[in-house]
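Apart from one protein chain that is not included, each protein chain of the complex appears where it belongs.
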Amino acid sequence: MIEDPRTLKAIKNLESPRSVYLVVSSKGGVGKTTVSTLLALVSSIEGHSTGLLDLDFVNPSTHIILGLDPRVIKYEEEKGVKPYMVLDNLYYFTIVSYTMDNPIALRGGDASNALWEILAIVRWNNVENLYIDTPPGIGDEHLDILYRLRRIVKPIVVATPSRLALRSIDRLVDILREMGYGEILFIENMGNGLLRSYAIEKKLIYTGFIPYISEIEESIGSIEKLLKSDLLSYVKTIYKNLRGFTRG
Amino acid sequence: MIEDPRTLKAIKNLESPRSVYLVVSSKGGVGKTTVSTLLALVSSIEGHSTGLLDLDFVNPSTHIILGLDPRVIKYEEEKGVKPYMVLDNLYYFTIVSYTMDNPIALRGGDASNALWEILAIVRWNNVENLYIDTPPGIGDEHLDILYRLRRIVKPIVVATPSRLALRSIDRLVDILREMGYGEILFIENMGNGLLRSYAIEKKLIYTGFIPYISEIEESIGSIEKLLKSDLLSYVKTIYKNLRGFTRG
Amino acid sequence: MVHEWALAEAIVLYIENQGVKRGRRLVVKTGALQSIDREVLEFALRMLIKEHGLELGEIEIVEEEPLLKCRNCGYEWRLDPSSMSQDVRESIHFLPESIYAYYRCPRCGSIDFEIVKGRGISEIRVEDHD
Partner (left out) sequence: MVHEWALAEAIVLYIENQGVKRGRRLVVKTGALQSIDREVLEFALRMLIKEHGLELGEIEIVEEEPLLKCRNCGYEWRLDPSSMSQDVRESIHFLPESIYAYYRCPRCGSIDFEIVKGRGISEIRVEDHD
């Protein structure tokens, strides 16, 4: 076969949501998973039909933040796979429901295969905002999505105000530019707004910051607590800015 | 070819050092790079011939911690490639000297190829302790090393006391056990000793903790400052414990 | 197991994308790991072919037996999905890479093995097309 047939179906599935955000960062531990999960929560409580897709196959953790046991996450089938409804407006897909959270180690080729399978079978129709969490680094999954789904995904770069993280973001931004991404959304995590000037200098769309809030540890695993946490107002601002910039 | 000829040469090269430590963690941002660089620094100032090898190809950062410009890092050739001498006792290899720190994105197969090339050509003879920094996750590089060099490398798992990090470490430890690693060294980073009981429960060799020290940010990029930093005494304790456990 | 519909749609989009409009026979090779329900797949294909205005005559679905190979010790083995527990089989049906959560090399126990063949759709061929 010349091309992977799943690519075409993936494009079709991802054309439904108004916005598909790809949360990336070449550095780990900057808060990609926390930010994508919180953004999805905020989007859903703001009354929008929302999707959350966890593509970190080796280290899936969105279900831990949401406090979901892999055994309760079940998908219905209807011309594909329907994501699991976590809340009224929140639809969710993670592989832990298939792996039962058993540890797996995937080489690049397998990760790429798993990615296209999931993008081809999981349907996001009726979803307005879709947030995709990705593994750290820039590997097979990122290259696949960023090239093949260029007209669909909006990259959100998450960074913390540390020297190592910024150096790593420089590299990622260079790569995204080369790939043809003009609009790169930016979130400062565990910071205080210091990175606004960095973002402006790099021509990134600064959408806000989330301070370092040590109490977040206690909210992990409980949607209720997350929704009451101090983080939420910051995430709401970012959410609104993201929508503002991507109204198109 | 049935097997990769570079594997055999890699084994030969890595049989020289008394200890080859592989710093791993399925989660990013826990301090793998910081810890491996500091351990190498401590080992060298303690008077031992030491190697530091950066295998995080997509996001190499040991040179940033050491404050080295990619252009000054040069390797001599002598029946292979001799690592760059950073200090009297500190020998260093990173790909940034070849890539000039230009951003690269590697798929799994390419990362695996780069890995074997480097392990086959870079010679670590006369080095006593070799510290290897790795990318986050468990990808091609980890699988390659952990299986092929099983009799040589000693894995050091780095973790922070956060729920997401521990869940991720559980998975990694399961995998290391399945691979046949009986002795798994453990370092608690950005913690206060709380993970000692976790480590004991998981039958990991707890070698110490490094507290969260926000001033570390100012020491990054200067060996001098790093050597004077508050972190150092903690790293020294860990260094000694590592040596104690791996005297064999 | 009606997620076969999604696979059928991928196949039809692929054929369409190749610029093929009609042909005598459509041959699809699927991997046995996915335990695809042939009748469902064929039914979905017929519906979608019609919907997309294609004319493809016969449909033949060929199943390829899975072959796995250990990257650690080189051992090769086959795996019969019908021997799996219901849950595992279903997981692998949806996502063949789930196999890494449940299987190991039978010789050396390695988690590092590859699916050489029999994973998913590996061939879509329209015979005598124009």
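Per-chain residue numbering starts at 1, and chain names A, B and C are given in the order in which the chains are listed.
One rule holds in what follows: contacts are C-beta pairs under 8 Å (C-beta built on N, C-alpha and C of every residue); 3 or more make two chains touch, one makes a residue touch a chain.
Only a predicted model underlies this, so the values are computations on that prediction, with no experimental measurement involved.
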Report summary line: Displayed chains in contact with the omitted chain are A, B
Query raised in the report: Looking at the whole complex, which of B:A105, B:I132 or B:L242 touches the chain that is not displayed?
Result: B:A105
**Report entry** Identified contact with the non-displayed chain, of B:I121, B:I152, B:L166 or B:L227
**Finding:** B:I121
Requested in this report: Would you indicate which residue among A:D69, A:D88, A:E178 or A:E218 is in contact with the undisplayed chain?
Outcome: A:E178
Query raised in the report: At which residues does subunit A meet the chain that is not included here?
Result: 2, 143, 147, 175, 178-179
Report summary line: Hidden partner sits against subunit B at residues 1-3, 5-6, 8-9, 12, 57, 75, 77-81, 95, 97-100, 102-107, 109-111, 113-114, 117-118, 120-121, 123
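In the analysis below, only the chains that are shown with their structure count from here on.
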Query raised in the report: Which chain pair has the highest count of C-beta pairs that touch?
Result: A-B
Query raised in the report: For subunit B, which other chain has the most distant CA centre?
Result: C
Requested in this report: Can you figure out the chain closest to the middle, judged by Cα centres?
Outcome: A
Query - Residue list for subunit C, restricted to those that touch at least two other chains - result: 111-112
Report task. Enumerate the residues of subunit A that touch no fewer than two other chains. Result -> 103, 105-107, 109, 111
